[in-house]
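All protein chains of the complex are present and in place, except for one that has been dropped.
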Amino acid sequence: TPSFAAREKFGADLRHEEVKRELRTIKPSKEEFRWKMVMPWTEGLLFYDMAQHFADTVALASGGRLEIKLFPAGALVGAMESFDAVSKGSAEIGHDWPGYWKGKNEAFVAFASVPFGLDTEGYNIWLYERGGLKMMQELYGQYNLYALPGGNGGQEMGLFSNKKATKMTDFKGLRVRTPGWYMDIMNSLGASVTPLPGGEVYLALERGVIDAAEFSTPAMNYPMGFDEITKYVIEPGVHQPSVQCAFFINKEAWDKLPADLKWIVDTAAKETQLWSTAWQENLNIEAINRFKGKVEFVRMDDETITNFAKRTKEYLDELKAKYPDVKKVLDSQDKFRKDFAEWREIRSGVTPWPMDDYIAGKRTQ
Amino acid sequence: MNPELLTLLMFLTLILCIPLGHSLAITLAAVALLFGLIDNGFNVPALLDLFVNNNWGTFLNYTLVAIPLFIFMAQILDRSKVSEGLFDALYRSLGKVRGGLGLAVIVVSTVFAATTGIIGASVVAMGLMAGPALLQRGYDRGMSAGIICSSGTLGILIPPSIMLVVYGGLTGLKETSVGNLFAGAILPGLVLSGLYLAYVAIRCSINPSLGPPIPAEEDTLTAGQKTTMILKSFLPPFGLILLVMGTILAGVATPTEAAAMGGLGALVLALVNRMLTWEVVVLSCVATLRITCMIMMLFVGGKLFSVVFLSIGGGDVVADLLLGMDVSPYVILAIMMAVVFFLGMFIDWAAILLVTVPIFTPIALDLDFNPLWFAMLVCVNLQTSFLTPPFGYALFYFKGVAPPAYTMGDIYKGIMPFVMIQILGLILMVIFPSLITWLPSVFFGN
Partner (left out) sequence: MRKFAQAIDALNENAGYYSAFLVLPLLCVVSYEVIMRYGFNAPTSWGFEATTFLYGVHFVLGLGYTHKHNGHVAIDVFEARLATRTRTLLRIAVNLIIFIPTMGLISIWSVIYAGTAWMQGELASSSWAPPLYPFKTLMAIGFVLLFLQGIAKLIHDFHHLNQPAFSGENPS
C-alpha cells in the first residue's frame, strides 16, 4: 500500500526556482528613478487612489529610489491618450481599465471585464496561476509595454436608471450609457446605447439625455452622485462581475530598472491587487447604505437575465470567430471556469452572512 | 535643474517672447518645446510624441465642439440685424431719461450677450450703432466708450459663452461641467449688468452733461407705440435665448446640442428678417473658421505649455509656494485672482485659462473652495481682461469701429470706473457665493 511519504510533492511554488537563481546575482541598487504615471482617471475617482496606493508602496519599499508621480487625465495627456503616451515613452507607466483599448485590439476587454465573466477571485486565479498574466503581457508586449495586474474593484453595480426595467421588453428603447462589449450586447437587444465620455454622464442622466447609465462599483459610483438624479438601480450588474485594472510600463523604462526595483514593482502591483479589493468591498458597505434611502434596488427577472446571458454567449462566440486573439484569451478563461466549477459547487453554501440568516435556512451564497 | 528654477525660467522666457509679436499659440508651444527638452534630457521623440498625443486629444474633445457652433450662431445673428431693432426700440423709449440712451445700450448688450458666445460681435455691433448715436446726443466720450466696452464684453460671461465651454473642457470636474458653468454665470452676469446700469443712472442724474436726455421734439411716439416696438424687438432674441439656454436648463440637450439648436434658430431668424443670402452664409462660415482656428490653436499651444509646465513640476512649485504660506485661504484666493488680473492686462483670455486653470484648480480644491464658485471668479476676472489697459481687446475692437472722435485716451479714461465695477462685482461674489452657486443648485440640484 502506498504510504503518505511516497506521494510526489504536490503544488510547490514554481517561482521558488526562479528566485533561487535570481538571489545569486541580485544586489541592492543605488540608482534613483523618477517615473511619470498617466491614467484615464481624474483625481476624484477612486481608481486614482488605487494608482496612488501602488506608487506609495513602490516609493516606500524602494526607500524612495523609485518615485512615481501621478498625472490625472488631462494633466499630461488626455484620458484616452495614456496608452500611446506610455507605449512611446512620453510617460514611463500608466494605470488603466484595459477595456479602454478595445479599438487597438478587442482582446484587451477580456483582461478588464467580460459580461457574465470572471469575478475577482476568478481573475486572481486565472491571471496568476492559469497563464492569464502571460497572455496579458503578450498582448501589451505588442505595443512596447510590460503589463501587471493593477487592482480589482470587485463586482460592479447595475444600471442607475430612471426607468424601472426588469423585464426584457423594458429594455427596448432604453437609452443607456455603457462601454465595452456590453454596449454591443445591449444594442442588439433593442436598447439604444450612447457612448458618452465619463464626465458627460451625470449631466446627460440628469437632463434625460439618457435613461440609464452604469459606471462602476458602489464605492466608485458614490462620488459620481448618480443616486441623486435616478430612481432605480437595476441589479445584478451582469455586465461586469468584477473590474480588473492594469499597470502598463514602457519596455525601455522597465528594462532600465535594476532587478531589485523590478521585484519591488512586481510585488507592489500584487499588493495593490490584494488591497484594492479589500478596500473597495469594505467601502461598498457604506456606499450601499447611503444609496438605500435615495434609490430603489430592483432585480431583473430570471428570464431576462437568462436572455442576456444567451445573447452574451452568442456575441462572445461571434467575437471569437472574428478575432483569434479574443478566442485565445476567452477560451483560456472558459477552460478555467469549467475546471474550477466543480470545486466551486462542492464548496458552496457555507457563507450566507450574517450567521442568523444561515441558521434560519438561507442558503444563497 | 531644479523644478523651482525651471518653472521660473519657463515663465520668464514666455514673458520675454510674447512681445516679439509672433502668434501667442505658437509662442506657447515653442516655449513648451524648449523647456520640455531641457527637462527630459533632449529626448526629442518622447516629447514630440507627447505633444502630438495631446493634439489628438484636442482634436477629439467633444466639449469643444460647441465652440464653432456658438461662433457660427453669433456670426449669423450679427448679420441678421436682430440687435439693431432692439436698440432702436429702446433708444426711442428711454431717450427722455438722463443717461437713458446709455442704459439702453447696456440692456441691449445684456440681451445680446445671452444669445452669443463671443465678445467681438457685441462690441463691434454696439460700437457701430451706439458709438455715433451717443456722440451725437452729447454723451461724454469716456462714459460712452466705457458703457459700450464693458456691457459689450458681457457676451463672454453670460451664457452661452465660449470661455465657459473652454473652462469646462479643461477641468473635467462634474462641478464645472459646461451646464453647471452656464447656470452659474447667469446671475454674476446680471449683477454686473445691474451695477453698470446703477452706475450710469446715478452718475448721469447727478451730472446730466455726462449723458443728457434727448430733446423733447424727437420724442414723438405714444406710450402704446413704444410698448409694441419694444415687445416686437425683444421677441426674436428672447426666442433664441429660450431655445439655447432653455434646452440646456430644462433638460433637453447638452451644451453642444444647444449650440446647434441656436445655430439653426439664428438661421431661421435671418431667414425671417430676409437677410439669409448665400453670401451671408459664406461670410459667416469663413469668419467662424477663423475665430475657431484662432481659439483652437491657442488651445493646442496652451495645452502643450501646461503639459510641460506640470510635467517639470511647476504646478507643485506654485502650489507649495501658495499653500506653504501661513495665511488665510482668502489671501491665497486674492493672490490667484491678482495673478489672473495681471495676466489679463497683457494676454488673451484663452491663453490665461489654459495656463492658470491646470495650476490653480488643484490649489482651489486643496483649500476646499467650491470649484464652480472658483471657476466663476476666474471667469469674471477674465471678462475684465477685455477692458484692462494696455491690451484690452474690447477697447481695440471699439476703437476700430467707433467714430474717430473717440481717442484711445478717452477710452482708457472712460473704462476705469467700469474696471472698478468689475472688481466690486468680484468682491460681491466672494462675499455672497450663492450668487454663483444658487442657480445651478436650482437647475441641477447639487
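Letters A and B mark the chains as written, and numbering starts fresh at 1 in each.
We adopt the following convention: a residue touches a chain if its C-beta (ideal position, glycine included) is under 8 Å from a C-beta of that chain, and two chains touch if they have at least 3 such contacts.
As the structure is a computational prediction, the values presented were derived from the model and not from experiment.
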Selected residue (touches chain absent from view) among A:P28, A:G173, A:P324 or A:G349: A:G173
Full-complex contact with the absent chain, from A:G11, A:G103 or A:G293: A:G103
Contact with the hidden chain (one of B:L9, B:L135 or B:M294): B:M294
Full-complex contact with the absent chain, from B:L9, B:I38, B:V52 or B:V401: B:V52
Options A:T169, A:S192, A:N289 or A:T306, residue touching the unrepresented chain: A:S192
Where the unshown chain meets chain A, residue by residue: 80, 99-104, 173, 175, 179, 183-184, 187, 192-196, 209
Contact footprint on chain B, counting only the chain that is left out: 17-27, 29-30, 33, 44-45, 48-49, 51-53, 55-56, 59-62, 64-65, 67-69, 72, 252-253, 256-257, 259-261, 263-264, 281-282, 285-286, 288-294, 296-298, 346-348, 390-391
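In this text, only the chains that are shown with their structure count from here on.
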Distance from the mean Cα position of chain B to that of chain A, given in whole angstrom: 43
Complex interface listing, chain B residues touching chain A: 43, 45-47, 49-50, 53-54, 56-57, 60-63, 170, 172-174, 177, 179-180, 248, 251-254, 307, 310-311, 313, 315, 358, 362, 365, 444-446
Residues of chain A touching chain B in the complex: 36, 42-44, 69, 71, 73-78, 80-81, 84-85, 88-91, 197, 199-200, 202-204, 206-209, 224-225, 228-229
